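Removed: one protein chain of the complex. Kept in place: all other protein chains.
And now, chain A:
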Amino acid sequence: MLKVYHLEGGNFSEAGSASSDIKKLLKRLGLQSKIIKKVAVAMYEAEINVVAHAYSGDINVVVAKDHIKILVSDKGPGIPDVDKAMTEGFSTASEKVREMGFGAGMGLPNIKKNVDDLNIKTEVGKGTELSMRIDFQH
């Protein structure tokens, strides 16, 4: 099953609606709530990252029998130092993003905590591609 979503940078009122849609879909499929929460948190953090930092982005979600793959690609500033961005507490978020309750430097580390596989491809000045996989059985 493939689901595709488009994200707009800066559009905070819609941020999270793609993750909400996927969460509801997984619930209908009858997956364990622990797994659903992992997917929802990881995807929502990624969605917030795109809305907070990029100009636009796309999310492709593939739901397979035993796992889910989420590919989040954006057109944006890219991440100059991925290791730094993976450090808890490091953030380059704007004041506006912080007013929304984010920008505490927990996004990428929290995504990593919730997924079974995470891959980040990024190019400064062009954008970032985040691919993650969550297995249904543990």
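Assume a residue touches a chain if its C-beta (ideal position, glycine included) is under 8 Å from a C-beta of that chain, and two chains touch if they have at least 3 such contacts; residues count from 1.
By our rule, contacts and distances are computed from a predicted model.
One chain of the complex is hidden; its UniProt record names it "DRTGG domain-containing protein", one of "DRTGG domain-containing protein", "Amidohydrolase", "glycine dehydrogenase (aminomethyl-transferring)" or "NitT/TauT family transport system ATP-binding protein".
Within the complete assembly, A:Gly103 is the residue of A:Gly76, A:Gly103 or A:Gly127 that touches the hidden chain. Of the candidate positions A:Ala15, A:Ile35, A:Ala54 or A:Ala85, contact with the hidden chain is made by A:Ala15. Taking the complete complex into account, residues 12-13, 15-17, 19-20, 23, 33, 37, 40-41, 44-45, 48, 100-107, 109-110, 113 of chain A touch the chain not shown.
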